[in-house]
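Removed from the display is one protein chain of the complex; every other protein chain stays in position.
Take a look at subunit A:
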Amino acid sequence: MDDTQDGAVQQLAKMAEAEPAFINKAVLKAAQNLIREQTRRIDQAQQEIDGRIWSPEKW
């Protein structure tokens, strides 16, 4: 899933833009990056499961 489909990342981006304090802005950006990382891990894990359960005998 890319960022344009991810409501949480979009909302965080909006909040970061409106946030005046530098440290809070940094925390909101870090939350966006965390969600991206989680999404990547989920994709990778699902792909790993697909790869591991695929068997040439079932093909």
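Keep in mind that, in the parts below, contacts are C-beta pairs under 8 Å (C-beta built on N, C-alpha and C of every residue); 3 or more make two chains touch, one makes a residue touch a chain; residues count from 1.
One rule holds in what follows: contacts and distances are computed from a predicted model.
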Listed names "Iron-sulfur cluster-binding protein", "Molybdopterin synthase subunit MoaD", "Tripartite tricarboxylate transporter permease" or "NAD(P)H oxidoreductase YRKL", with the criterion being the UniProt name of the chain not displayed:
"NAD(P)H oxidoreductase YRKL"
Even though one chain is not shown, subunit A touches it at residues 7-8, 11-12, 15, 22-31, 33-35, 37-39, 41-42, 45-46, 48-49, 52-53
